[in-house]
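For this depiction, one protein chain was excluded, whereas all remaining protein chains were kept in their positions.
The first chain written gets the first letter, and so on, giving A, B and C; residue counts start at 1 in each chain.
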Amino acid sequence: MKQYFLTDQDLTAFVEGLMSKYPVLAPVAKRSRFVFERLESVDELRLDYDTTILPPKKAFFPAKQDLIHFDQDGFNACIDPKEQVLLGVHPHDIKGIAMSDIFYSDRKVDNNYMANRNATIIIGSSVQNHYKHAFFGSINAERAMTGHDMFMTKIDGGYTVETVSEKGESLIALGSFADATDEQVAQAAAVNKAAMDNCPEKLNGTADEIREKVRSNFDSAVWEECAKDCFSCGSCNIVCCTCYCFDVQDEWNLDGASGKRFRLWDACLTSEFSEVTGPVGAENFREERAERYRHRFMRKAAYLNEQLGGPACTGCGRCSGACTANIANPATVINKIMEL
Amino acid sequence: MAKVKCAWFDFTSCEGCQIELTNFGEPFVELLEHVEPVEFREAMSEKTEEQIDVAFIEGSFSREADRRRLEQIRARASIVVAYGACAVSGGVNAMKNHTSDYAEEVYGEDAKRPHLASQKALPIAEAIKVDFIIPGCPIDKAEFVRVVEQLVHGTTKVYVPSYPVCVECKRRETLCRYDDNDHCLGPIARAGCDAPCPADGIPCEACRGMIDNPNEAAMEKVLVENGKLPERWAKDKTRMFTANHRGDA
Amino acid sequence: MSKNVNINVHHLTRVEGHGNIVVNVTDGSIEQCQWQVPESPRFFEAMVRGRHYSEVARITSRICGICSVGHTLASLKATECALGIKVSKQTDRLRRILKHAENFDSHVLHVYFLVAPDLLGAPSVFPLVPTHGDVVKRALRMKRLGHEWGSLIGGRTTHPTRAVVGGFSSLPGGARTVREGEANLRELKEKLLGCVPDAVETFKLLGDLAANIPAFDRPTEYIGLVDDVEYGLYDGQVGTLMPDGTREIIDVQDYRSVTNEYVVDQSTAKYCKHNLDSYAACALARVNLNYDMLHPEAKKIAEGLGFAAPCFNPYMNSVAQFIEAVHSVYMTVQFIDEVLADGLKDEKPVEPTKFGKGAGATEVPRGILFHEYAYDDEGFCTMGNCIIPTGQNHANIQGDFDKLVPELLAADKSEKEMELALEMLVRAYDPCISCSTHYLDVTFKK
Partner (left out) sequence: MSCSCQQNEKQENIFLPKIADIVDAKMITGTEKHFTLRLQNGEKFDYEPGQIVEAGVFGYGEIPLGLSSSPTNSDTFDLVVRVVGKVSTALAALNTGDTMTLRGPLGTGFPVDEFKGKDVLIVAGGIGLCPVRSMIQYILQHREDFGKFSLFFGAKTPSDMLFEEDLENWRCNTCMQYLETVDKPDNAWEGNVGVITTLFEEATDLTPDTHVIICGPPIMYKFVIAELDKIGIPRSNVYVDLERRMKCGVGKCGHCQINDKYVCLDGPVFRFSDIENLEEAI
């Protein structure tokens, strides 16, 4: 909608303005890594973060979310959205959020997600430091960012701030913004382009080429080979901004009469994910760790492309870092397959 | 709902799991609304000859002499729950299982005196049929309540995750030990505890045992390559709580 | 007097671990009078061999679930001594808080769950739920406070997670930031001060019940930590107090000259002796040794309950425990204030400077506890030794039996009364039997 400029000095006052009106979730340090957490004080804000352990979708879809509370007399839904600001989301994570928006609203709308999502104002920010495994420059690069309200790009002396929705525009009143000059807008574009170009890792191939090649290698020995060290630990799933699976469980409270039904992030790499109980015991539709490992790459590179209009991966690199066995890196695996 | 008659029994253990139960505080009284303790040596002098609905057994089976007591408990109880690592897998007691000179190390010449006899530390299930398990060293009291509530409601299948602790670390957004220049057994350790150890900055020692089909070879490799453990340590690492789960047990 | 008594208490209830009481009197003459420990041995000293120093406390903590904080701290101190590590002031203070939490926690458990039923004439705490609901709820509330207090510092009270060699692995409450950690400490302080009314009620209850505490005196040697920072609990040197008031101070590294362990047939736990045939290590020993160092509020409680040091009645150990519980509340408040005054810091645990041998001692609720280890050049353990207070008390319990049984016979007590008196005596020591069955005196080795 409009382009503004915010000086470094004025950032604090703007964020404090946001905090006075909304709960603000933003990247803060957690020892050697970063996490999105409710800001208690502006001095904790780290817009220079490389990536967070978990993706920002946890703001609308926490790892554990109550769905229904029940007691002897009946049951109640738990949809109870609160307005909030999600500040400092990187461009590829904004795309990731847009993808989960599709998952949770396509065909049947999941208001346990969407209600929170709709109550969230998203302020994006440019990548100032790359996560060592990031490859967002070579995947979904042409996909436009959608669904956010404002975007801040770090340039000399401050931030070029673009408002992209009414809500975003309304936030301008909370800080002292100047109109951005053409130069500042141009510099911001250059900064964001450079961030895309300078990713430490890169995929070799277009989305279509990758989809074809990965799919045609369904029966290849490569999966077995790559998954040899896999723990089936699911870390690669849980940290992924486009993984969306969950488990549902019931639990009683201590009184034994009331309780809740909740959902928990689940992981298709774990052995029980596709297990069913039949008359003769458990049967697993993906018994072998290599099958589960392959399933993840199929989902990322092929299965969901149609629904999402592109691969189900943003190139954030979180999975590569989360994998203790060092085998989850999509750039490594897909490039290897592309050479087959 | 009739109250469920519960009894607690202990074998070779530190009794820390029952201590965890006292840590509930006041809510414990709420549990007593549908659970009736009928025998609990550490906490009560009452004993019962009646049939018990649920017997909770803590501690390892580590002396042949205990077999009869266990069989008697089995005969008296409709449901037997092994709770705590010692009872579920042998726990920390099993650390000595691969050695032979442990008695001499502790008692010296006296080791041969008959009352000091001991065998390998084994899970309770090696002596009697166990219906449900609550793993952990100590148990997680939230899980204990979860299980008890299910038993009270007649659930026939109590869910214990078969995925590893990493899942729970990630859900809590804990900094991975490997990202903190440490090591960890989380990738092969059974979850269900909500991963308190890595969250507190220490490695998961797999006190809940290993998952089904743990990738032990990869674990050893990761301990050496990422955890920077000397090879001998990496080889022995899983003896602490999972000696009886190891491929070489 | 031609009396026959046959007491055979197999697996005494309401104590931690397994112990038997066997008394046989035929025609008025005592044929057998024994405190037996049949608990199965667990061999921790053998198990720590070959383990890395970072794992040792985690393993030895599992010696006992009730005093696992104490085992952890004694183990860490021994390891730190062996590795030439000096922890920071902040670590020292936080560990003291953790130690006080355990003391409070365990004493509340003992006084309310194990002793109070005896004094209220109930077989356990459960029948008290309908009759004394408020007492039970108060007990559970205080127990929970002890747990939250210790957990805030140690991560967990049963096998604490955060206390590691060289310091702590995370800030109080697992805080992400120092600010949050300080807020957690402040909140704990409020909670502690908030428990004063519960403590006052407990004081009244004990005052009412004090009349039911049996009169029995047996002067013995008392052994416990004496410290110049505070009442001997977390740290210090070994102090001994003889019935005649003579005191002696021994360096912790020389603990073996105090404990002098030996194996007896009636027990899987070893026995100990120092100047006399037996000695006591317990809350009573600590109060006797350190009465002057008690917090003024705790002293008030002692006076109110008619406790005068030195006290030679082992049944009074429960009263001593309550005095200590109150002391722990106020000392923790003091340490929290000290930590906050200096400003909480996010400190990394201190690294080893050498690899060798060292001993460490701390007081656990039931008395002084020693750990000792030796490490090879790579930091792997080559030797371990733990001497547990209940083990140190077994001989003293036997000594008490030897004096008490004839007295009970002389007073013409019934078999039931005698049995109860003996059971109550053992319970008064708050024994931790399972942990007493794993310790080693290397002098016995080959």
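Rule of thumb we're sticking to: contacts are C-beta pairs under 8 Å (C-beta built on N, C-alpha and C of every residue); 3 or more make two chains touch, one makes a residue touch a chain.
Since the model is a prediction, treat every value here as computed from it, not as a measurement.
J.: The chain left out touches which of the shown chains?
T.: Contacts of the unshown chain, counting the full complex: A, B.
J.: Of A:Y159, A:F177, A:F231 or A:Y244, which sits in contact with the chain we cannot see?
T.: From the options A:Y159, A:F177, A:F231 or A:Y244, the contact with the absent chain belongs to A:Y244.
J.: Identify the residue among A:K30, A:K202 or A:R261 that touches the chain left out of the display.
T.: A:R261
J.: Using the document's definition of touch, tell me which of A:F14, A:F136, A:F177 or A:F273 contacts the absent chain.
T.: The missing chain is touched by A:F273.
J.: In the whole complex, not just what's shown, which of A:K30, A:R46 or A:H69 touches the removed chain?
T.: The single option touching the absent chain is A:H69.
J.: I need the residue numbers on subunit B that touch the omitted chain, in ascending order.
T.: Here the touching residues of subunit B are 149, 153-159.
J.: So which bits of subunit A touch the chain we can't see?
T.: The missing chain touches subunit A at positions 66-71, 75-80, 103-104, 106-112, 115, 218, 244-252, 259, 261, 263, 266, 268, 273-279, 283, 285-286, 291, 295, 298-299, 303-304, 306-307.
Operating definition for what follows: only the chains that are shown with their structure count from here on.
J.: Identify the chains in contact with subunit A as well as subunit B, in label order.
T.: C
J.: By Cα centroids, which chain is closest to the centre of the whole protein?
T.: B
J.: How many Å are there between the centre of subunit A and the centre of subunit B, using C-alpha atoms for each centre?
T.: The answer is 36 Å.
J.: Which integer distance in Å separates the CA centroid of subunit A from that of subunit C?
T.: From the centre of subunit A to the centre of subunit C is 50 Å.
J.: If you average the CA atoms of subunit B and of subunit C, how many Å lie between those two points?
T.: Between these chains, centre-to-centre, one finds 25 Å.
J.: Mind pulling the residue numbers of subunit A that touch at least two other chains?
T.: Correct list: 30.
J.: Could you check subunit C for residues that touch two or more other chains and list them?
T.: Residues: none.
J.: Would you pull the subunit C residues touching subunit A in the complex into a rising list?
T.: Where subunit C meets subunit A, its residues are 176-177, 179-180.
J.: Would you mind writing out the residues of subunit A in touch with subunit C in their complex?
T.: 28, 30, 37, 40-41, 44
J.: Would you tell me which residues of subunit B are touching subunit C in their complex?
T.: It comes out as residues 11-20, 22-26, 28-29, 32, 37, 40-46, 62-63, 66, 91-93, 95-96, 99, 101-110, 113, 115-116, 118, 137-138, 196-197, 199-202, 205, 230, 233, 236, 240.
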